[in-house]
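Have a look at the structure below before the remarks.
Apart from one protein chain that is not included, each protein chain of the complex appears where it belongs.
Lettered A and B in written order, each chain numbered from 1.
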Amino acid sequence: MTGARGDICDVAVIGAGMAGMSAALFAAERGLSCIQVGNAGSLLFASGLLDFLGVHPVPERQLWQSPLEALAALGRDEPDHPLARLDADLIRSAFESFVTALGAAGLAYAPLGERNRKLFTSIGTIKTTYGVPRSMVAGVRVLEQRSPCLLVDFRGLREFSAAQIAATLGRNWPGLRQQRIEFPGYEAVPELYAAHLARALESGELRARTIARIKPLLGDARSLGVPAVLGLARASEVHAAFEAGLGLPVFEIPTMPTSVPGLRLRTALETVVSARGVLRRRQASVRGLSFGADAATITLELDGAAAGERVHARAVVLATGRFTGRGLTAERKQVRESILGLPVHQPASRAAWHQRDFLDPSGHAINRAGLLTDAAWRPLDAQGRPAWKRLYAVGSILAHQDWMRSKCGSGLAIATAWGAIEQVARDLRATATG
Amino acid sequence: MKYALFLGCKIPSQLPAYEASTRAVLGHLGVTLVDLRFDCCGYPARSYSRDAFVVAAARNLALAERAGLDLLTPCSCCFGSLRHAIRFLSEDAELRARVAQTLAAEGLTWSGSIGVEHLLPLLAREVGVAALAAAVRVPRSGLRVAAQYGCHALRPSDVSGIDNPIAPTMFETLIRVTGATPVDWPRRLDCCGDPLHEANAPLAGHMTRAKITDALESGAQALCSACPHCQLRFDAVQAGSTDPAIQTLLYTQLLGLALGLPAKSLGL
Partner (left out) sequence: MSTALFHPALYASLALCALGLAWRMSAWFRVRVGPDACTVTPWQRMVAALRGVAVALFGRRLFRVLGALVLDALLLRRLYANAKLRWLGHQLILVGFTLLLLMHALAALVSEKLFQGYQPTLEPYLFLRNLFGVMVLVGVGLLWFGRRRERSGFAQARAFLGAAFVALLGFVLVSGFLLEAHKIASPRAFYRMTEQYAGTTDAEQLKPLRALWASEFGVAFADLQQPIAADLVERGRELQRDACASCHAKPASAFVSYPLARLLAPVTGLMDAAGADTWLWYLHVFACLLGLASLPFTRFFHVLAAPISLLVDAAAPQRALSAQPYAIEARASQRALALDACVRCGICDERCSVALLARYLGNPDLLPSHKLIATGALAKGRLLRSGEEEHALRAAEGAFLCTDCGRCTSRCPVGLDLEDLWQAGRGDLAVAGLAPPAQWVQARPALAWAESLEAVPRQHGLAAPDAAFAPLSADRRSFSRCVQCQTCTNVCPVVAHSTDAEHGIDLTPQKVMNLLRLGLSDLALGSRMVWDCASCYQCQESCPEGVRVADIIYELRALAVRRLGSVRSRRQAA
């Protein structure tokens, strides 16, 4: 760990969602000392699938096979969209860097390539995404080929029903079968939880018993789909053991949040930043920022159990998210940025926040609210100037994007974090030499 | 470096080797330890009354404060309790007043001026990994060790937080410095089962056994603890069991051996 209390670190990252973790990771990889505040709670709601850009334009819900082509179209139509401000190659190297780091922490992803992939979810819907964990990637080809496939689920695991998937997809997929089995050792437990099964499967004995229960059910199936419970810390090993033991491709099907893939992602990212020396203040929040008179450092005043603790940094990256991440606060009449009260780009009045129809395909104006930044990712003050010279904003707090409908959440987080940290490094270098 | 050594209840009576090895190792590394008349950290009272728990902890904190020394404990549970008491005292002014009244009867006060430190961060940060590396005489090369932090050294991180609670590295670093090899084991951050022993012994047994099995499956030759409760728990479950067993080792013993201290002085 670097940066003992009282020291000045290079970067302070506020927020520990996908964007915050990416920023901390990239900063550490560039050799910047980094402190990161915030718990990684939102990562638990992640599916483990990394979206790049799936839909554009949003009102038409047009799905793209190639995220790069989608990006080009986005650039033409919405030049203010944060992703559109980044170079495609840069985004791809950010993704590469991100999954490489996860791989080192034991969370392997399939090679990224240039195309979006399609796989089916625990309720039988089709999901378009970009980065797919290795444990799920066999499901992509299975879905394409509609080859004979067995889905197995476990009695008591409520969030996952193989029967429902088979009912939804089975109409055009005659070779899709499903079976429900008892999870070994948990026969007497009425309600199962995915993470418990995942951890149980890390024990060699239980794993062998589970494989033994599934094997006789395979029949003519050429692949096996199971809920995403194949290990937590040892996911790759458990997955490999299943494929070896059963002699066919095995794929995990993403489950509803909060899910095992979410836990894996959180653990892997924490492992990655921890191993790279990022000082974490997980349960703290930031009460306020004050900018040093010397214009060289910024001081974060922490809240929560760390109340009273002060952290000094040369640069600050705001990755606090929108409403669920509490980066933005919706008040009666307007939306406010929570820590500094930065001006938020938003509809003129509350009446314009939402469309009349909640399911309106074009989404709601409030979901495009956020911070405006300059080209260097620095949020602007009321006068349109950077609020402070080394304060940066990344991820979903940025304006002009509706990541949920565009299917670009991970891409937005990873890419803007990459862009902003590159900028931070440049700016800090300039300070050091100048 | 000078600390008031807080041993808690378990170490002196049931794990004297931990006390001996802690004193031997820290003495060797130039850390001065002072003994004050400490009592129970308050832990057992927490299920009865938060106030009683805090009062018991605060008295210890106040004793250290009177001596002007930070507290150092090799027990993860005592560490958590004392840190929790500080948290409760800090966030609740009425509680603080009630506690102050009780402490005043003994002429003690708590103002929060002294800290509570765990053995692991003391070694990793205050003494420093580099200094430890320089002091190692007999590297424990080839020994594969599973690190057992003890829950309350890590969680909740806003109270104890000696390291990232989801992905800590400190203990592994401290193992590596002895020349031994830390193993990655999936259940390394799990509870050892000790606190559950009274309430539900079979369940506690499952938990302990799962950890031992996991450490063995992960290729560990020794289970290295930095908490007396974990160490005693592992030993108790393994005693009289025919299941595969793993050697248990206190971190201070592992380090002491690497420093070349005589095994006898480490309670081995």
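Note that a contact is a pair of C-beta atoms (placed from the backbone, for glycine too) under 8 Å apart; a residue touches a chain by one contact, two chains touch by 3 or more.
For clarity, every value in this text was computed on a predicted model and none was experimentally measured.
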item: Candidate in contact with the missing chain, chosen from B:74, B:165 or B:186; value: B:165
item: Chain not shown: contacting residue from B:20, B:162 or B:207; value: B:207
item: Listed residues A:199, A:234, A:312 or A:390, member touching the removed chain; value: A:199
item: Residue, one of B:151, B:220, B:237 or B:258, that touches the chain absent here; value: B:151
item: Residue of B:23, B:59, B:118 or B:188 touching the missing chain in the full complex; value: B:59
item: Contact set of chain B toward the excluded chain (per top definition); value: 8-10, 12-14, 37, 39-40, 42-52, 55-56, 59, 92, 94-95, 102, 151-152, 154-157, 165-166, 189-191, 193, 195-196, 198-200, 202-204, 206-207, 210, 239
item: Chain not shown, touching residues in chain A; value: 39, 41-42, 44-45, 185-186, 188-189, 191, 193-196, 199-200, 257-258, 260, 263, 282-283, 304
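Operating definition for what follows: only the chains that are shown with their structure count from here on.
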item: Euclidean distance of C-alpha centroids - chain A vs chain B, Å; value: 35
item: Contacting residues of chain B [partner chain A, same complex]; value: 87, 90-91, 125, 156-159, 161, 163-170, 184, 186-187, 210, 213-214, 217
item: Touch list for chain A against partner chain B, complex; value: 1, 4, 40, 105, 199, 202-205, 231-234, 266-267, 270-275, 280-284, 304-307
